[in-house]
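Would you mind keeping the following structure in view while I ask a few things?
Part of the complex only, each chain left as placed.
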Amino acid sequence: MEKHTVDPWAWGKNTNSVQAVEVKNVTGTLYCSGQVALDANGIPSEADMRSQLLQTIANLEHLISESGYDCKNIVRLNVYTTSTQEFFMTCLDVYVPFLQKHSIQQATTLLEVKGLFAALTVELEATVVK
Amino acid sequence: MEKHTVDPWAWGKNTNSVQAVEVKNVTGTLYCSGQVALDANGIPSEADMRSQLLQTIANLEHLISESGYDCKNIVRLNVYTTSTQEFFMTCLDVYVPFLQKHSIQQATTLLEVKGLFAALTVELEATVVK
């Protein structure tokens, strides 16, 4: 698979995504369900958003790895949160290192939604290629 | 097309989705607009969510069939609703049989949104492959 990122504006360097990702000669596509902070028994977290994001990222990493894919090849990673303010105030020191650790360069849309399942406050929806 | 599902956690068996779907050797991809409870004249329903979901599913089945695709091969099915509580309380006896009838094993993200068009309360957005 060939991957090519596009960032036409200088301000793109200050974001945690690229404006577009092109892929060619894809041999497999992995569509992931939105991952949230469920523990090993499937119980949804009631912790603060930052703690939930730590669990969510661990779950997403495990899912992608178990599927035989690499986080580096996430092409679309959408973030759904019940509070964008809380996400930007409390979660970037968790979210950014996750992207850097895997050298993820992905398209992202971030939406503030009315609610997620139970007391969940943040969800990550990934599409990955190989 | 080859399709492979991934469910790394035991609790996955109790959900109405799989955690990830991998597809390879895809020969066609069908991107569907979000389907809602519009009648044959395009009039949006004002009925309760459960009734709307019945119409929405009928519309989605018709759309996929007319497109020459099979519901069984839905890879991503997102659910957008104005009330997750109402969805889980009143709609599962409609939603689950739809998945079972077609043996659909799909990635899903469920979001509670502020609103949909007119008085609509539930929407299904599908991506299908062959």
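Order of writing sets the labels: A and B. Residues in every chain begin at 1.
Quick note on the criterion: a residue touches a chain if its C-beta (ideal position, glycine included) is under 8 Å from a C-beta of that chain, and two chains touch if they have at least 3 such contacts.
Not measured: the values here are computed from a predicted model.
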Item to check | Size of the entire homomeric complex in copies, 2 being in place | outcome: 3
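To be clear about the criterion, only the chains that are shown with their structure count from here on.
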Next on the checklist: For a test of understanding, state which residues of chain A touch chain B in their complex under the given definition.
Outcome noted: 27-35, 38, 40-42, 62-64, 66-69, 80, 111, 113-117, 123, 125
Next on the checklist: Quick check on the complex: what are the chain B residues that touch chain A?
Outcome noted: 6, 8-12, 14-15, 17-24, 26, 75-76, 82, 84, 106-114, 127
